[in-house]
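One protein chain omitted, others in place.
Up next, chain A:
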């Protein structure tokens, strides 16, 4: 089993979608239970990934199957510490998403559950593919269930939102496809390790860099190509939003780490300032944009853009630190922070969207002005909501703090100016999040919507407890997570220090 652990993790949910679909609309409970059991089984199997030995070689649990012999394409899978963390997050969130949608989705639940399982399997595939073509196939295939998910179970403007999501992200990716095919011309393989060692001129690297950047920047999303995200989030059903925020955005930054750092290190060093500036714009400007939102989901969507800015900042600052001052220690710290931020944002934003979903199911509105005094009606829910809000603005003791703090610390050695702008998030983030909490939770009950809210059900409580445990464990005791990713991050920093010209 250990030889095919990764294949099993990918194919179990994907193949599992078939019986869920076959359960049909006539037997919705069967479809739900099947989906839940499959996600739980996937999570349990994914726990075996903890056998990953951080002291050992970088890529472990390697699997190779010849796929297309005449093209030299192999179906290769392997994981490093970063992938292990992301896969565990994916399988964990997978359970919570299925449980969260238990009663909420009444329209064709079997198709909804099948979409969820497909998404989970494909996302796991993205995180363990080590062949560029296999990666690309998973990376794009994710769009199919997402398109259906938002289009079928979304809000009133769902068609606009889902078409925008699909066309936007597909547009970016096709340029990456050209970049990959160009690399194939040179190397006659799509194997990432070989591509990483391929010497390339600066001109080639620059073109490839931008080909990759446009694909991944749209997925992350970075300013100025972030506009699909608020629309998609607002219209998506809760489960779709959680997948989108928790895992789908991460495949953008994960792609940067897997492709841009090892394959185009010199172009990366040359153009890192562009990404850094865009990240700071995301952190500061999008933070302000979040402040004025009147729709809760939009607010959290914009805060996601701002938080993902930290991830891209942490990744590309490493170039500045390594290439300009040779400070590998700080570079590792920043990169490490970015990776922790990825995991943490997955849980925090997933939890925020679940909370909004819990309220929306009772009131059917997401406008902040329709709320006020929710704590009077749902005290326990208020507790969770405040916890996740605190994590969202990076309170020490929650997972949000760890990553941001590491990135800001590292950015200080790169340039105090970067640190200054990055640290703005502590103020702006606290501003929009706490103001949201104030307007939604505190105060007297003023609207009819809130007056009819009922306390949380056991199912909702357990889902939120799941998220809360993850947020607190990473916040209080991040050491195991950091240790897991340590050698992988060190390896990345080594790779980006290499001159390939």
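Note that a contact is a pair of C-beta atoms (placed from the backbone, for glycine too) under 8 Å apart; a residue touches a chain by one contact, two chains touch by 3 or more; residues count from 1.
Keep in mind that, in the parts below, contacts and distances are computed from a predicted model.
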Any idea which of "Molybdopterin synthase catalytic subunit", "NADH-quinone oxidoreductase subunit N", "O-acetylhomoserine aminocarboxypropyltransferase" or "Sugar ABC transporter permease" UniProt assigns to the chain that's been left out?
"NADH-quinone oxidoreductase subunit N"
Considering the complete complex, of A:71, A:380 or A:477, the missing chain is touched by A:71
Of A:6, A:143 or A:200, which one is in contact with the hidden chain?
A:143
Given A:33, A:52 or A:170, the correct residue touching the omitted chain is A:170
Name every residue on chain A in touch with the hidden partner chain.
67-71, 108, 111, 133, 136-138, 140-141, 143-144, 147-148, 151-152, 158-159, 162-163, 166-167, 170-171, 174-175, 177-178, 181-182, 184-185
